[in-house]
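Of the protein chains in this complex, all but one are displayed in their positions.
== chain A ==
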Amino acid sequence: MSVEKTKNENEPVEPTTPDEAEPIGAVAAAEAAAVSDDERSDAARKVTETLSHVEAKVGVAKPDMILTATGVQRRFGGMTAVDVDHLEVQRGAITALIGPNGAGKTTFFNLLTGFDKPNQGKWEFEGRPITHTSAAKLARTGMVRTFQLTKALSRLTVLQNMLLAAPGNPGENLFGSLFRPLWSGVEKRNTVKAMEILERFNLAAKKDDFAGSLSGGQRKLLEMARALMTNPTMIMLDEPMAGVNPALVQSLLHHVQALRDEGMTVLFVEHDMHAVRHISDWVVVMAEGRIVAEGPPDSVMQDQAVVDAYLGAHHDTDLGDDALLDPAVLARLEAEEEKR
């Protein structure tokens, strides 16, 4: 799989000048990341075309699924955190997993990636059962994840973070490690590849800095870059936009789209509705542990029941808007809420 940035004319160009990248809030950043139809990459259009034939209902079969989950349940004491009947994830698409706090998104995510054990259920990745596969083994088979709270390895340099992620290094075997010639060649090749990826994520200049000295957004980028070093076929992002400043959100969204355009499957958990709306090809909505809706972003967003019940009736209201301080506006919103 090519890790080089495809210099495709169709691909959105990242803003380089400050006036283009003015930090204008997550909404605008996400909107800027969204591109009109004729600017979209071939991969994006193809995925949209494929998924347009899929019926938007819970548990629907996809034409080319990479991951399927069936009857997955996870209980904590008396509380059922996750209860998913059936879910299929389309290969090569960006699938967003959304839902209110406590919906069980992250728990479901942890189950899929082997970081938690279910009470029952089974799932398959690329046709192979992975129900009892450990997280590490799962990562080796091509499904790599990132974390909501970024896990940069602080006291390793940025480059070491990257090299650590490369699979199949003979120097990672205790006995192999003793003999440098056994692994120095692999290490060199990995370094070249790591630098290519770092270049693409604008981290190349930081390669010798400790990862702990990076900013929060840079750590998110590093974590994504590091995940790419494992040659994944599917990349799972746990709230990639959380705690990232709006200017960087845009660049992150571009990176996520670029992954899809290179043929990777992306599944991500997200709170930021605008980000979800603009970059995902398919949206899965969870609430109270169950999947309550799925479909293309536009139709799911228009599903009034989903929006009202799980995202709040006023999800479009900017809470940072000064108008909310106006008692009259607040009163109107409250009245609307009463009526529902």
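The rule is short, and it goes like this: a residue touches a chain if its C-beta (ideal position, glycine included) is under 8 Å from a C-beta of that chain, and two chains touch if they have at least 3 such contacts; residues count from 1.
Quick note on the criterion: contacts and distances are computed from a predicted model.
When the listed names "Sarcosine oxidase subunit delta", "Sigma-70 family RNA polymerase sigma factor", "Acetolactate synthase small subunit" or "Branched-chain amino acid ABC transporter permease" are checked against UniProt, the chain not shown comes out as "Branched-chain amino acid ABC transporter permease". Within the full complex, the residue among A:D85, A:E187 or A:E288 touching the omitted chain is A:E187. Of the candidate positions A:V54, A:A135 or A:V329, contact with the unshown chain belongs to A:A135.
Across the entire complex, the residue among A:R40, A:K193 or A:R226 in touch with the chain not shown is A:R226. For the chain missing from the display, the contacting residue among A:S52, A:N173, A:N245 or A:Q302 is A:N173, taking the whole complex into account. Within the whole complex, the absent chain has one touching residue among A:L156, A:A204, A:A242 or A:L333, and that is A:L156. Not every partner is drawn; the one left out touches chain A at residues 113, 115, 134-140, 144-147, 151-156, 160-161, 163-165, 167, 169, 171-174, 176-178, 180, 183, 187, 210, 212-213, 226-227, 229-230.
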